[in-house]
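All protein chains of the complex are present and in place, except for one that has been dropped.
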């Protein structure tokens, strides 16, 4: 019986079908078969494999011949599944064409096929993620534009402060997404390379043919042939998991803000989309932020995955004892979770329900207090900072004591009305007039195209 | 299509079939059905459910009626699978006995059934682990006894020092296993309790019947009814994952020592058992420590799981947004991996091949240098620490320079032979005479029964 | 110049003066001097040290003779500061009494003095923490009692649900504090033991005197003499850091709830104490949760410290290369931060400002929707669950549509009024009548004395 480490009742939160596909049992077997096919082709081209070997291997790229149960049971004894994989592959090839079987895996070691297959899977995974980031970027950009002027309270320390706009909030997410898009590209340019070193990374079994075989192999797999094998230098793999964690971190910041804005007492936005989403049969007023919860849940598992990759870096000599294996479930897990988080974030961003009236109402409920700064700045120009500050403190204390709007209170203070008319006070206290550089920021963010790439 | 987050090619390292069973989809469904059955029985006893309801639910304990695909797709919308689970359960009960359907899940909330089901699964998991710890403790104790006097070099900073015995090394593992056995018991006594609070933890839907329903429910599930619900106080769950990590940490210390002793240049022990284990077809002299590698790999993933549990503790109010969900795959993963590590450790301990001659040879190869301390201590008694120290430094420098054994060199030094005869020197340099309290330690460790419990 | 790794501008958040004292340079030196004093006394008692040696060492317990700069620079070369410490100690003793100098550190290794000194410091640290937990427990218990009936909204998914009381919320914290109090005691009973093994843990330099010397040494230090040395079995040290993290986790849950309740839009509680606390000169309405922020900040650094302790467990053979040293700043840091978190939590709990009127107002603002469950439960008894559920859904939809209170809407529905009078409806919708087992829970929590110990 095969050991399952997944439970469908929970895993639905932590992956997408597409990304699960990329890191499925079958996909890994196909990637391994692809490595062996390309190696055989390269060997054939260099005269180290019988003619036609490559073609025969090509017919086995789907790896359907593999008997998984025996693969796993032998893998448990040998420490990895590459050895039984090559054995099964060799057997099936031999049954069709003995000479072709002789050169299978020649010059390679288990880690070569496992690491390169992983790189091929990661390339597919990055394609999915980049598409996801692009989609999310588009949707968020659209929302930024749409809500560039949608006024809501700025909040620091979870206390209401001067106003900002929903567009600017979302623009922050946009900048983070773009930065991490660049990070992923930079990471990929280091990571998407061949691993091919033979037993200890010297390609010794190939003698003088090493460079040519490697070059052909790399070309067939459309990977770069790096200056030397990297079997126990794992920084590239650790890096990509770090970058995925940065991505989920930015998505979690986005999701957490939505959660806070969805609170019953705030109620400025809600997750849209499916009407059944987040509903409660007994409490119809509730709109549970279920997609946001998934994003946050995912992010809280990512530092652990990223930390495992870092802790596993000091791999011994030419092959590690344990630290390599520690990566095996960690890397796919990181990709699956990131893909799921991106999917949830896209869903949230696309269907976000915005209640601009409630945003305004929440601002109004502050009696103008967060706008005190605006009046203070204006008065400073005529009566100086110190006096202005004292006046405002008197005014705001009275607002709090009497629960009357700041405009009203200021209108009753002769020291204020001596310098500011009622109309001027109203204008100063209008949040719409206190948005500073918001338009400029949003313009810059939306103009930004590929500044980071 | 259901989302899979596991790949059989890697997961075989990270679980055992038995523990995978405990946390399988079916096992979780059965645990949830068990909660609902027990709740219905409790309600029936208190007159809140129709007569016979409990019996009807009893016939559904295998949860085979659940349609998993729709459960998962609805779960994705509602944020957890408890809501569709109750819906499906209610439907099937209703089809058989309408009145019995009325009281299903009465007084409970989604988190009640999910958390209590988890506790039931953890109880099964702890039974497996405790058995594993007991087995391992027995095997290690046997090896401690067997190798109580098997001499090998003590090593500090990975440099050979004075001798110790293999029995004492393994006795260290034994003490750690026992301590963590106690920790698990202490953790279980806190953790194996009912979660049953209703919507916000007040059991309000049950009115005055709350205490009685809870008491019956707890009794049927053989769990303690705690002084209050603990829905967002997650210390007990975080604790058990910490303890599992302590266990894998001690196992990894054990495995790492074996790996180091298995190095080609040391070659004092090797993993035994299956002849094919760790073998290399092209390099038959190699004995790869594959089981040790698995233990180490597992441990390096545990701090991440433990860290997620800690980070997820500050759960908001009466139900968290995301932090609860972050636990869902983390806890089963921690149990699966710990079980696997225990299995590997048992295998290693049981079949450990010990080469006592090589241990002696490695000690001999040091030319007696690590025994210099013994002579130094002896000389100190007659000529003082300072002089003794100077003499030994001269002697050991000469040993290193001339590659002659320390005994020989000391025999040539009149300042030494004035105080120590050749026989005395030989006796002092015999590692067997420099084992201090080893026997006493081993005796104490083996006598120790349940001192920590 | 000595290397400082602390910046006073930030560190004030992350420690208390008392705990900093426990892990200060001077305190560590004193703990090391204490070990050497006790060892010398033990040796003297066993005839292995000159008469009067112990007394001489006693006069040096303050370790004021140590020249720290040279200690550190030599420590850098030798890998730890025990070697130069013993050298300096020996020199100062020798200058006063040559024979007494001969036996200093006899039978011990660097790790013995460093580990045992650490254990002594941890004992002091635990005394501080236990006092802190006791104080906090007292204060929280008082608040639980005081606010046993202070009604506020229960909140799940950060959405308002049925009511609970502030007392019950705080009772959850109380249970967590008590559990972790027990954990600390259990951890201490394992951890507060002597480390004394000599070069490789065999006490070989003491020959047959090992047991007696160790017993005397342990007694003088008031530590247990464990069944064998534990130099590379670090589970006890890792455990205590885990437990500290569980403590900060529970405090962070408490603090996060306060932060959420302090939000401008919720405003049900605030941090009290000093009037200047959390104030903003320009925005006097703001009450920033500065103490809560500190608790949360601290907790978010703890999983990293706990993870380091776990990762550092697989220590090689009889002394590790690097993993031991990884603990050195980690353990004190964990204690300092936990102490600081406890201090902040005490401050918050002691001075918590509660606005019960605002709590009631927030409940009222829900138009009675969270109470729909109560009516549904009542109607179920007469018209069945299905019909009751449908009626309530109609009613609550209308409440949301027309923004009229649920009581009013229900009063207009003949299918409802056929079964429930207006008075009954009012009674059902009164949150005060829907508190289920709150009183019982609080009673049980407050009665609870030492159930877990």
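Labels for the chains are A, B and C, by order of writing; each one numbers its residues from 1.
Rule of thumb we're sticking to: contacts are C-beta pairs under 8 Å (C-beta built on N, C-alpha and C of every residue); 3 or more make two chains touch, one makes a residue touch a chain.
Everything numeric here is computed off the predicted structure, so don't read it as measured data.
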For the chain not depicted, the shown chains it touches: A, B, C
Sole residue of C:311, C:338, C:362 or C:444 that reaches the chain not shown, by the stated touch rule: C:311
Touching the absent chain when the full complex is considered, from A:180, A:195 or A:264: A:180
Candidate in contact with the missing chain, chosen from B:194, B:293 or B:438: B:293
Full-complex contact with the absent chain, from B:134, B:222 or B:397: B:397
Residue touching the undisplayed chain, where the options are A:257, A:271 or A:347: A:257
Hidden-chain contact residue, picked from the options B:56, B:144, B:260 or B:302: B:260
Residue ranges of chain A at the interface with the undisplayed chain: 79, 101-103, 109, 154-158, 161-164, 168-169, 171-173, 175-176, 179-180, 182-183, 186, 190, 198-207, 210-211, 214, 226-230, 232-236, 238-239, 242-243, 245-246, 249-250, 252-253, 255-257, 260, 296, 299-300, 302-304, 306-308, 310-311, 313-319, 321, 373-374, 377, 380, 384-385, 434-438, 440-442, 444-445, 448, 451-452
On chain C, residues whose C-beta touches the chain left out of the figure: 1-17, 20, 23-25, 28-29, 68, 71-72, 74-79, 81, 83, 199, 252, 255, 259, 274, 276-279, 281-283, 288-290, 292-301, 303-305, 307-308, 311-312, 321-326, 328-330, 332-333, 336
Sites on chain B contacted by the missing partner chain, in the whole complex: 153, 155-161, 259-260, 262-266, 278, 281-290, 293, 303, 307, 311, 362, 365-366, 369-370, 372-373, 376, 389, 392-393, 396-397, 399-400
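Note that only the chains that are shown with their structure count from here on.
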Chain A and chain B: spacing of chain centres that average the CA atoms, whole Å: 32
Whole-Å gap between the CA centroids of chain B and chain C: 24
Overlap residues in chain B, where contacts from two or more other chains coincide: 79, 252, 255, 296, 299-300, 303-304, 306-308, 311, 321
